[in-house]
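What you see is the complex with one protein chain gone and the rest in place.
This part shows chain A:
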Amino acid sequence: MNNFEYKQATDTKDAIDLLSHSPEAAFVAGGTNIIDLWKYNLTNPSSLIDINHLHENAEISMLENGKTRLGAAVKNADTAYHPLIGQKYPLLSKAILAGASAQIRNMASNGGNLLQRTRCYYFYDPDVPCNKRNPGSGCPAKAGYNRIHAILGTSEACIAVFPSDMCIALAALEATVNISGPNGERNIPFSQFHRLPGDRPDLDNTLEPGEIITSIDLPEEGFADNYSYLKLRDRHSYAFALVSVATALKLNGNIIESARIALGGVAHKPWRNVEAEEFLKNKEANAENFSAAADIILRDAKGFGYNDFKIALSRKAIIRNGLMALNPTSQLPGAQPSA
């Protein structure tokens, strides 16, 4: 563990200025990931810049165009329990409440949730090679104990998974990430925010150095009538997903007008497959069609031994969650499978 300085930013511009003056610094909001990483000697910031006082990023608000803006500094719990989110975007509430523990959700910020790092055991062990932690050193997970690892979008360099639940719902809802940086403001569609490992697994996302997430926008369509988040894991609560599925449907009777399916626990980013979603259009919402969609999603899935089970588990989870989305009231606390 190295020593660091502590600085408090007063607003977004101040935060960007402070970071530009010390490039080895990092932002801290909830601290639930970065302080843990620092304790494990996996990150060595010269300073931590406290961004908890950026009041302009601390609200949830409805925008004039029907969109909803989630401030980056708003806590995960406050987001999940916000009446507007519960009513209009219940899929997001469910996904957030399936993640971590109540204490961590009270601490963790929305922006930080997007930036949390993988929980790959090899990444967390500084004594072994890891291309994400130490580029070019190798990936012991591929031939190692890879039960929690990716089955989709892997590369020679990395088979780590992105651990968020919240982001799986944000992917299904097609959120947009708003960013400020030394060169001004920009936004990134959620599908392009996180990246696949390729030959640069050290890069989790497409944020440029010096940039800060200020908010996340949700489109007007919240799929509040037919949605479900299913999270399958080794214990019933407070564990990362082995496989999770966010399903959002727009139905006309029993016919699917539009479908969104995003998977967690299976790739280096929230996993969507537009071809499968297109296939479901104008089809009946039943197990057979969800199964055919699962075939499309998992067509190129590849196991590494201990995680082979995730392919069959994902297929079942996609089907099960499609059926659960037909009756959202059947969902149990913690995104458990309904009886």
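Going forward, a contact is a pair of C-beta atoms (placed from the backbone, for glycine too) under 8 Å apart; a residue touches a chain by one contact, two chains touch by 3 or more; residues count from 1.
Convention: contacts and distances are computed from a predicted model.
Enquirer: So which of "Xanthine dehydrogenase YagT iron-sulfur-binding subunit", "Sugar ABC transporter permease", "Phenylacetate-CoA oxygenase subunit PaaC" or "Molybdopterin synthase catalytic subunit" is the UniProt name of the chain that got left out?
Expert: For the chain not displayed, UniProt's protein name is "Xanthine dehydrogenase YagT iron-sulfur-binding subunit".
Enquirer: Which one, A:Ser22, A:Ser155, A:Ser237 or A:Asn286, makes contact with the chain that was left out?
Expert: Checking each option in A:Ser22, A:Ser155, A:Ser237 or A:Asn286, the one touching the absent chain turns out to be A:Ser237.
Enquirer: Which residue among A:Ser61, A:Gln103 or A:Thr206 touches the omitted chain?
Expert: A:Gln103
Enquirer: Specify the residue from the set A:Gly31, A:Pro129, A:Gly144 or A:Gly303 that touches the hidden chain.
Expert: Of these options, the touching residue for the absent chain is A:Gly31.
Enquirer: Kindly state which of the options A:His21, A:Lys39, A:Arg186 or A:Arg299 is in contact with the chain not pictured.
Expert: A:Lys39
Enquirer: Name every residue on chain A in touch with the hidden partner chain.
Expert: Touching the missing chain: residues 1, 3-6, 28, 30-32, 35-36, 38-40, 48, 50, 52, 77, 81, 100-104, 106-107, 236-238, 332-334.
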